[in-house]
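All protein chains of the complex are present and in place, except for one that has been dropped.
Labels run A and B following the written order; every chain starts at residue 1.
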Amino acid sequence: MKWILKNARLFDPSRNLDIISDLLIENEKIAGIGKNLSIEGASVHDMTGKLAVPGMMDMHVHLREPGREDKETIETGCKAAAKGGFIAVACMPNTNPPLDDLSTLHYVLNKSRNAPVKVYPIACVSKGEKGEEISEMGKLAEEGAVGFSDDGKPVKTAELMRRAMEYSKMFDKVIIDHNEEETLAQGVMHEGYYSTLLGLKGIPSESETIAVARNIALAELTGGRYHAAHLSSAKSVDLIRKAKEKGVKVTAEVTIHHLLLTHESLITYDTNYKINPPLRTETDREALLKGLEDGTIDCIVSDHAPHTREEKEMEFDLAPFGISGVEILVPLLLSELITKEKLSLKRGVEALSLKPYQILGLKQPSIKENEPANLTILDLNASRIIKVSEFQSKGKNSPYDGKVVTGTPVMTVLNGERKT
Amino acid sequence: MTKDLLGLEETSEKEIRFFLDSTETFKEVLSRPIKKVPTLRGKTIVTLFYEPSTRTRMSFELAGKRMGADVSNIAVSGSSIEKGESLKDTIRTIEAMGTDLIIIRHGKAGAPHLAAKTTNACVINAGDGAHEHPTQGLLDLFTIQEKKGKIAGLHVLIVGDIAHSRVARSDIWGLTKMGAKVTVCGPPTLIPVEIAKMGVSVSYDLNSVLSSADVIYVLRLQLERQKKGLFPSIQEYIQYYAITKERLAQAKTDALIMHPGPMNIGLEITEEVAASIHSAIQEQVFNGVAIRMAVLNYLLGGKEHEVDS
Partner (left out) sequence: MNKAAAKSSTLVLDEERIQRTLSRIAHEILEYHKGTDNLAFIGIRTRGVFLSDRLAEEIEDLEKVRIPTGVLDITLYRDDLSLLSDFPVMKKTEIPYDVTGKKIILVDDVLYTGRTVRAAIDEILDLGRPLAIQLAVLIDRGHRELPFRADFIGKNLPTSLNEQVEVRLKECDPEEGVWIVKKGV
């Protein structure tokens, strides 16, 4: 099958490519780039005004399967991701059972074989996420695990983290940590003025920074690769920046929510804003945005955390943490940050189209002839209303319901095949 | 105006003043031989208490009954709530039985907000976690005004576990809106972060702030806080923060002593202080019924028809 994307703006920061051109896709590959391509038998899609970037990846999602298929399945989660403009996701292992052995790994890979996005499983650092013994990292890595994490929880002890970082060097895989000093993290929101006002137990920023500092020190000690999940505080950004300057092998991500929202949002006890790490102050939000722009923070993730309506419609203390976000990350990024010039388009695209692949040691998609055709196509001008009722995800837990966004993904192409 | 009373943070000074003024009306009713008016005849009120409380629940129940409403009480033990029914379902069930107003006490902050979003019935927060207890705040304001003749310009000292106190938060909002100066005093481990932004001063040294206080509001100390390591021992707490006869002697000669009850006599307050002429603790309890009648009247009192004669 041959098809042509006509008159698209082709944007690939890895190659400094930014041209308006036609793009021919044939046999899973980008077969040609050029003005006024006209190939016999090719179907033509007019992409005037649209932006084509290397296929985007959300490297932090929770697909819930196996174990909590009432919240999400691999099928619904992948449909949601595709609709959200992604061609790939990396899924966290805190399922039931946790993804800490080959059988669960194979289960996820099999289940996602025909999904509209490529699913890259992240496996547990410790068996059963118990924080005791490291999992069989070698076997897991060989069979397709792209990284290791006990996400949902921190890697429990410094000793365990040290061993994991050391051992993972054999396969050059990254250890992703949910940075949290648990004894300081017994609350439900950021510790600050609003936790005082609302009478809710707070989680101080130091819960995160202590863990980030520990992990940086251990990465330095071991020479292993450490990726800091969902940073939430200004102090953590500073620590990562200094570590990178020193040459420590550290990378970092931030969720779209921490880039857009602060703890003030919790004023009505809306559990849709309850996430972990919690939304923090405006100072933190600005530091995260700055860190993303200057490259301290490598990528943006959704930390897609679908929950059932019943679970979220609870007393604030009892509701689970998380936002169902994989479908709205890109629209929010385009609408709230890129269009409003708070983040450059280049950094926005790098953070989703390039960096996640680099961090996980995957081949990054590229807009280049003879490369596999992996693309996300964006319309920066289309306006729409976010409606949770239209989510593909089973998780309708989103604080953005009813929000008007300008800019949205309109098409994804995975290995030459149109998925949305 | 809203259908609910969830906190004094969102209650305006005008509304607070209205509650305080109309409480006089209800105190007159309570002084009658027949302490009952038919204002809320035909209205159904449910008290839904997820935490045990004798005085607040009874105070609301009497307030409702003295206004002529039907009042039902649901306590957690022995109900379907313990079998795991969600708050939302419980509220919907109560509403389906024709309830006009739900009074909710809950250990989790924000639970009344969830209830209010779930139902068309009015919701009164009778205390939610460490958040607010607005009718306690109102009765404290009324008692201070009654005993002192004013609120504006007074210096109110709130002593004890501010971090976990919903009474402290409601009092702080109410008092600052009415123009009082508020100082909170307790060990740093029991003072929540950034509370000064609520418009109060913070002190860890009780002896240094006692002499300027017109009102000393003593909070109940929950003993389990000690087990969580927030202060080392009861004895040490008493040494630094208990309101004793000796400390009272350092205060103004007309200083008022208040406490939301129930008291730990011999802990945060001594028997002598609680029973002294400075104490307004009994008045607080008495005023509680009248202020709750005023609140019920405001939320439920006839609003449906036009006045015609």
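Criterion: a residue touches a chain if its C-beta (ideal position, glycine included) is under 8 Å from a C-beta of that chain, and two chains touch if they have at least 3 such contacts.
Just so it is clear, the structure is predicted and the values come from calculations on it, not from any experiment.
Asks: For the unseen chain, which displayed partners does it touch in the full complex?
Replies: Counted over the whole complex, the chain not pictured touches B.
Asks: So which of B:R32, B:R92, B:K150 or B:K197 would be touching the chain we can't see?
Replies: Checking each option in B:R32, B:R92, B:K150 or B:K197, the one touching the absent chain turns out to be B:R32.
Asks: When the complex is taken as a whole, what residues of chain B touch the one chain not shown?
Replies: Looking at chain B, the ones touching the missing chain are residues 1, 14-15, 18, 21-22, 24-25, 28-29, 32-34, 36-39, 67, 294, 297, 301-309.
Basically, only the chains that are shown with their structure count from here on.
Asks: On a C-alpha centroid basis, what's the spacing between chain A and chain B, in Å?
Replies: 45
Asks: Spell out the part of chain A that touches chain B in their complex, as residue ranges.
Replies: Those residues of chain A that touch chain B are 191-193, 195-200, 202, 268-269, 310, 313-318.
Asks: Hey, which residues of chain B end up touching chain A in the complex?
Replies: Touching chain A from chain B are residues 9, 86-88, 106, 108-111, 113-114, 128-132, 166, 169, 192-195, 197-198.
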